[in-house]
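What follows is a single structure, written as structure tokens, with notes after it.
The chains shown are only part of the set, and none of them has been moved.
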Amino acid sequence: MKKRWSAIWLLLFILIGWEAAGRWMEVPAWLLPSPLKIFQAGIEDWTRFYLHLLSTASLSLGGFLTGAAAGLLAAVLLHRVPGLRHPLYPFIILSQNVPVIVLAPLLVIWFGFGLLPKVIVITLVCFFPVTIAALDGFKQTDRDLVHYFTMSGASKKQLFWKLEVPHSLPSIFSGLKIAATYSVMGAVISEWLGSKQGIGVYMTLASSSFRTDRVFVAIFAIMLLSLLFFFVIVLLERYFVRYQRKELR
Amino acid sequence: GEKTGTTDKLKKVTVVLDWTPNTNHTGLYVAKEKGFFKEEGLDVDIIMPGDAGADQLVASGKADFGVSYQEGITQARIQDVPIVSIAAVIQHNTSGFASPADKNITSPKDYEKKTYGGWGSPIEKQIISSLMEKENADVEKLNIVNMGDTDFFTAVKRDIDFAWIFYGWTGIEAEIRGEKLNMQYLTDYSKKLDYYTPVLATNEKMIAKDPETVKAFLKASSKGYEFAIDKPDEAADILIKEVPDLDPELVKKSQQWLSPKYQDDADRWGEQKLSVWQNYGDWMYDHKLLEKKLDAKKAYTNEFLPK
Amino acid sequence: MAQLELQNVSLSFGEKQILDSVNLHVNQGEFVTILGPSGSGKSTLFHLIGGLLQPEKGSILLDQNKITGERGHISYMPQSASLLPWRTVLQNVILGQELTGVKDTAAARQMLQKAGLAGYENAYPHELSGGMKQRAAFIRALLSPQSVICLDEPFSALDELTRLEMQKWLLSIWQEHQKTILFVTHNIDEALFLSDRIVVLSQKPARVLREFEVPFPRPRSEEILLTPEFLEVKKEVYYTLKQGASMS
């Protein structure tokens, strides 16, 4: 139990140090507000802020789910359909390199200001780590086990579901963890695409009216949200990759 | 804004802002909140474009109207982007080069051996150069740094000595913080640089196909801006109410400063002059900032402003 | 009548020839054992029968039908236990049924009990000893629905007593369910005790050196292991093996 709290202690320590340093060196609040000020601003704004928070949270969750699903689907397709891998692989990489600045107007022009373009942006951010990790997982499936399966007449589907998927679960979770972490930032970025609500909106407004304390409220919210997502995935991993934990060492 | 059961008879119209809402946009929010748009049969949706960039959205017709700048429209038209300015939000250019007072930069000749923080556009260099030439200073002795998204106050804490700001927002924030600024307005140095910023814009198709809506939109908008001119405090409150995440103090002070500048010396709010478009276009062309000459008459129109 | 037949099967890995025109058949309900030096190609032969590898020459027939390169026709126990680490023992042993048959958990539990694995149904493979893993893999092969069973050194990690029990059990299942068994072992006693026929392979490239009909009547008891006849046949097999090993 003590171990689990060590991060919290460290965090508290950092916050206290920050507060102290801020007071000591008289850093102006607009440059770097003290944790107490940020906390205060968070409380003051709470009634409006939690709506932004909810909006971003549901957007990231939706985006993450579609992103993860798309990522797995892509991995499965590239892995199982032999002809697809070679031509499509480079395009998957390319998809990570279309800057949002370019994509944004196109997405808005094609899909308007609704939910869809935003989900597309998050999906684009989230699917990539999942695809790469899942593909690498599939590729590394134990040779002896593959031999047993093929000789026993397992269909491709069985080979996939009963061997390759469970075998690459740790890899897949590794990708999901990365994706979960990115999903919140992805949501915030996607809110640049003409949103009325969300932490991204709150933050730009705060930033453009020079309310650094509120900017930090937004940052803390983003961080907490991502941590939450991440640890939900870790819990799921613990549940699904249970057998690993019974290890000797 | 409030919505009533009659919304379905109203025409849906979208306006994209240039970036986040600020006092440049007060008139639009007033018109929405006070029901001026509705009176004209419009249901207006105000949208922040984020990275999407308002001009493309307006030009492509995805948004009906947008907030833009003369500079942007000029460049856009040179690239055949069919966007047209339909009203000047502020009559005169309120931007200029600002620096903290303790840097002692009181005129463009002091720019020598200083560092300017910008966003890397060739236009900046030409404008600074024009200012410095007037004072016989050499622009080559100025160090220009690209400071990207960094905000003014942060930038001048470090390597940067001065930057280009809108007084009506960043300058007012400095007042609130009690930081003394030195400011050289563009208009003080060259009439040619007194261009419109910001403006309301729409696309050519809209003008051709639905002039009534443009007229209605501008009628309501000008009522909104006139309200803001007459009652800056009330107008500021409306903006704060519509966008509660803005800083109220900044909005109020900024509104006080800006309200008289919307119409300024013009006959009516929104009026644009051919000379302004011509001058700045020529200036840009002369400084090799445009590939060809601007057809100024097509870049703007006063046709839809209420009489 | 030959249920499983290998005709002139040859195979190389790269430059190295492993199998050289191997001919082999197993009749319906027959128990045939393959003996041969380590590295001669016994497991490779199984990989060919199971369709994992394609022979360079020759073909493989099951019930007169060509199954060269086809999979799923045999029940197979690999030389390494190859259990799925994320499945419990019980889930592991019914895997063969899951793939090509119908799950029968009750039968699986009973077999685990018989193999001395009662109480380990819900253990994971890494909690088992080497011999226990081997027994689990053995049960998995027995539970698979195919009528031809290929066992690759199934009892190598077992002590003599457990081995004997497993052997007897295998024989009873073989007789009861009319299975056809192809068996690999290094233990000549085991080969003689279990099989109808023994095929001795040479050092690689493997060829069939000689076939022995095992002359003992069934049911056989452990006692035959000590009879002079048994020792006689054993000696002969041993010398054939020795000759094959020295040939290379």
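Every chain is named by a letter (A, B and C) in the order it is written, and numbering of its residues begins at 1.
Note that contacts are C-beta pairs under 8 Å (C-beta built on N, C-alpha and C of every residue); 3 or more make two chains touch, one makes a residue touch a chain.
The structure presented is a predicted model; accordingly, all values stated were derived computationally and were not measured.
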Stoichiometric formula of the complex, labels as displayed: A x2, B x1, C x2
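The definition used in the following text is that only the chains that are shown with their structure count from here on.
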Chains contacting each of subunit A and subunit C, listed by label: none
Chain occupying the middle, per Cα centroid: A
Between subunit A and subunit C, centroid-to-centroid distance (C-alpha), Å: 50
Separation of subunit A from subunit B, taking each centre as the mean of its C-alpha atoms, in whole Å: 37
Junction residues of subunit B - those touching two or more other chains: none
Residues within subunit A bordering two or more other chains: none
Of subunit B, residues touching subunit A in the complex: 14, 16, 19-22, 47-53, 56-57, 60, 62, 151, 153-154, 157, 173, 177, 243-247, 250-251
Touching residues on subunit C, where the partner in the complex is subunit A: 46-47, 50-52, 71-76, 78, 80, 82, 84-86, 95-96, 98-100, 124, 126-127, 144, 146
List of subunit A residues in touch with subunit B within their complex: 30-31, 45, 48, 100-101, 104-105, 107-109, 112-113, 191-196, 200-202, 204-211, 214
